[in-house]
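A single protein chain has been removed from this complex, and every other one stays in its place.
Order of writing sets the chain letters: A, B and C. Residues in each chain are counted from 1.
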């Protein structure tokens, strides 16, 4: 047996499997089944951490997830994880663990000097100082505070592990696998319900795992648990999840669980997720969360070696560890007597039981006395002694009037405290369940909830084991709609833990200098809480925020009830008048990566690739993200930078022809007898007169009158339109169409189908486009006469169905060849081959932008920003004057939307033709206007135009159309302002001759 | 088929003709009749006739996977009633996900309940597979026909494979 | 008022801190006040303070239905910046930022305003265009904002992943160096303490249940859970409950409330030096003085007063954080919560007179109200005291929605935090 404090023949650890790990560089020997805390305690070591503010030496207070003190960092490199609870971390061979928040070492921490300054550092001290001199806060004081604060260090390498997500559905979710949860799950499972039972620990059983006294159906509790778990596992409709915490209770019974799969394994399988989040939609939820023992608040209550009585019992029975040689028990209830008896039975000395109650009695008390343990009624603990480990405590009598007399100091190396049990209400409260204060128990209990949830067992104040089991069965049956459930007989059990204590223990003297901790981790003392009240912080939320009590990583599990009691006592008001702080999820901390789940790296967001992506990649294209799409931005040749490549692509389009993958354009088929009427109502344009086989530029406004989207629309048939939208607007336009159609105009016989991905679009643009295309279209006459600009034809291209639009976003003769996506690459290849002889050139989105800017075509989202009307962007011509109504019509008549000083789209030229303005530059009236100044407008698009061999830009300028020929200035960030002239935004071929070629 | 997890295989489905029929009840009736069905299937159900399968994705919407003959008859059958008939064969790509763990893999990406009692054989619906819109059709107890828009195909396939990697660890369907 | 300083702290330490008095007077309502502010958050308390301090008014009350500053003041991610696009907005937020810079001294309360800098990270060509437009527009208005390359961005915030091979690479960032964070509670408490010292009555646990008006329509007082109170003027600064309160005077507002969630990690040693925001992948993050990573999530889509939302919203945010800062993947969520944000259609606030004489409203701050606290308070006080807006808040009327003169930061920047 390794570990001087390990007791042979006790505990559930596997002593045949020794495990060696490192803590702060030292080898520690434990056994399979140990936690870091139990293994260290087995070596007699309580000191495991340092507190947040005063850097006080600390040991474990608990044996579970409520641990505030024993926080450690575990792992190395990318797997290093800070702030884990040593009481929960299961050891494995080769584990590397370190203590935190100490320098240079856990035993000698320079930060502990803060304790000396404690009188100067009461709650909220930082609000009162560090204000002088001004500007020193974030340069001097704050960095100091920050270095002192924080717990573990943050990881500094990416996490190599992966995480999983799973949606699950069940009839009954049981949260907590203690006696109530096991009973509820079995009852519901036997009734045929789909059941999920989860427990945060490595195995189910809860309090039964440390109860060596009670007998259920004649079985020791541990054996009973094994039997019930086996029964549950036999039921195909029951899912048992261990190491799995229910941490978030969301609306409509959506409960999130966090399952830890690998952290306890030395060599996890490669594909095993580290954690999995279960999103469980449960028809009914049974909360069997149990109750947590309360710490006692007295001077020096934070010394290593002072812990909850239940924790010592857990270390004894689960891990075979004696937490000390000589214990003092301080209690206000009966449960701690059972612990004292267990300790004594295991050979530890129990020096005394100090009972705060005036006249404790009953079988447990008698049993303790019978065992020779000194029981001191009406006794408080005045103070604990020791530094890195408790060495003794002064136990002092409490008089009938509450005054504390002179006590005696008893030496010990372990102090066990029990302030009674606080039901765990976190999930119930997250479910928006009401809470009610129970005077008899002195704690809050669950009340009504809006969700389909019920609590069972000690989390609703039911403590006696037989009652707990019955309560669990009843809850399970009620949730599952079952009639009869299992019945067990408990033949031996302790009386339920009545009594209890909350607040500061009685003491002698005012204790102004005493450090009696309420919140261990955050170093909040009883006098801090009192100070907050003194300073007017009366709401418990204010006290929490001013003192930070309850805001540590245990989220107040051990501290909230004591803080509430102190405030209640000071104000002389009942606890329910003070309130209770909101229980905020998660119940226990949950890894960021687990939330991210599969959404990682390339799979963070869908990556949508257009049909000719592989071809573009093979050509060496450079890409850009546009929404979820990745589009080819330009196609550099050897030695070309972006500017050179784009200029070449633009020149090729103007001189010969270019080919462009425009497939990401949104496309919607609008079909039905009322299609034209729908289009009339939806677009600002008029559609009735658009002939079949013709296209028109369409503009969509919101009912606010502002431009929303645009695109070319072709009329396929009298009752059928092929609508295009911008790439980014595809989903939004379709949704908006459905909205108006379904809710405003349900009488219309028209239906919408997204065809964005049905049709790939190959744009072929340039003066030779027709020459390239004509031989490929299976006899279709695409001559200028037969198929003029803005014509639309259906046909085939090499046998592939085609919708051919003669449209242009470049100002050149151009076509958009729509073909089914699966055949797009083949058609593209054919066009590419046919164009080779002409010098056909692929171009990307950047050249597309330049070419359209040369023509003064707007891009919605670049020229417009959600506050532009059609008139602002020079599209008044598109707005029907005769239609009785369309989306945006009423708003477009508002005076403000027709004001002469609205931003209007203009062209902008610099004096220096080589100088390309930066997009986003502001335009002001004078070169040397004093700051701050108001802008007259801003540059929305700016490029070097190969066709004009000079820079061009588009801008939105107040009253811009009336200011043609005048000058403005564009202040630069680090040089003189640039003088610009306002011009017509159509820079190239203003007559449109090339378009109609 | 490629095995992506123990007891689960994934395959891309071959190209197929897909038609969206939308209209008021008369149009859906006509479409169903042309496939040889007495009536359109109820919401979220699939019915198959001699002319092909009809998937009821919306109250006014059928996705039709026709046979060659079924395709030919549809236009004529719908002509007398107001309707919309749009071919989307190339809009979607299909996957076949098969095996005992198939439902678990979908449950790693989709909030639906795939228990047979909730999602029986012959049920179809649009839903989400993580961040991609998708259609799921249960063709057999352990067999799902999954469709997504073409450009979401690689994403959804990769997601299914990612889920499959971890699926065998501590996960059992309830 | 007891002066706060290192000296007073030391002196009180000698007296074992027994000499501290309540920081503000929480009192029962008097029958009548010249001005009642509805809403005891940072904005409302600040308005009362400035009414007393700058406009010489004394007979003022702040009524709060719960505990002071328990609404959005207590629930935000404390980011302060003024780099908004439109001149109207940036002027307003810059007015606030300037007040922040002297607020600790002004209030004799350390609000821990930390000018750590705020990076707005660009991931697409469109982001770059938008943020550069911000930089140019801000500089014109004398507001600091600069453009950083990806390498400069990384140098300013080393934990950021700027690899070009990630799903949304970092293409650069706009940096406002004067931006930062502050301690949210302290701002409200500081205003409460200073206002109280100037004679303002602070009335907690007092919910307004009705607004009284005379036959001409003018406000004459309020009905509350603590009885009727007469008032000459009523300023409503009730954030998520603005619609509820204004409805009592028959006014409908262009508002919709949505849950907004936020979360913190467990505290760690200093690891993140500034504020980082990413609109494209929907995340913002900073590290608090305590060491917690403070992370804002998106809004839930629906109207709700529950102060909670769906877990998928913060989950989506954490996906983004894990991509942006992959080293933080193993950090753990310690605490999450929700607030009620009051959103206008153009995502810009309203600080204005209403159509009811004597009734004023400051609302619509959506996800961005904290940063404006002293500015909004200051201008709201001006508007109430003078019965006309200050030039800075003059555009932020209710009527702009009737007239179509929107200030659409949402359209300009996708999210406005």
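Heads up, the rule we're going with is that contacts are C-beta pairs under 8 Å (C-beta built on N, C-alpha and C of every residue); 3 or more make two chains touch, one makes a residue touch a chain.
The criterion applied here is as follows: contacts and distances are computed from a predicted model.
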item	value
Listed names "HypC1 hydrogenase 2 accessory protein, CMGI-2", "ABC superfamily ATP binding cassette transporter, ABC protein", "Sarcosine oxidase subunit delta" or "Cytochrome c biogenesis protein CcmA", matching UniProt entry of the absent chain	"Sarcosine oxidase subunit delta"
Chains still shown that are in contact with the chain withheld from the display	A, B, C
Listed residues A:83, A:190, A:279 or A:808, member touching the removed chain	A:279
Full-complex contact with the absent chain, from A:889, A:950, A:963 or A:979	A:889
Chain not shown: contacting residue from B:17, B:44 or B:96	B:44
Interface with the unshown chain - residue positions in subunit C	241, 243-244, 247, 252-257, 301-306, 308, 310-312, 345, 401-403
Interface with the undisplayed chain - residues on subunit A	167, 250-254, 279, 281, 432, 450, 703-704, 735, 738-739, 742-744, 746, 884-885, 889-891, 894
Hidden partner chain, residues of subunit B it touches	43-44, 57-59, 61, 111-112, 125-128, 133
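One rule holds for everything that comes next: only the chains that are shown with their structure count from here on.
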item	value
A-B or A-C, whichever has more C-beta pairs in contact	A-C
Mean-CA-position distance for subunit C and subunit A (Å)	22
For subunit A, residues that touch 2 or more chains besides their own	279, 599, 602, 605, 607
Subunit B: positions in contact with at least two other chains	none
Interfacial residue positions of subunit C with respect to subunit A in the complex	4-6, 8-10, 13, 16-18, 20-26, 66-68, 70, 74, 87, 102, 104-105, 108-110, 112-116, 123-126, 129-137, 139-143, 146-147, 166-168, 180, 183, 185-186, 189-190, 204, 265-272, 281, 287, 289-291, 306, 308, 310-311, 314-315, 318-323, 326-337, 345, 403-406, 408, 410-412
Subunit A to subunit B touching residues, read off their complex	162, 164-170, 194-196, 237-239, 241, 259, 261, 269, 271-273, 276, 279, 281, 598-599, 602-603, 605-610, 629, 669, 671-673, 749-759, 820-823
Subunit A-touching residues of subunit B, taken from the complex the two chains share	15, 20, 22-24, 60, 82-92, 104, 107-113, 115, 118, 130-132, 149-152, 154-156, 158-159, 162-163, 165-166, 169-172, 174
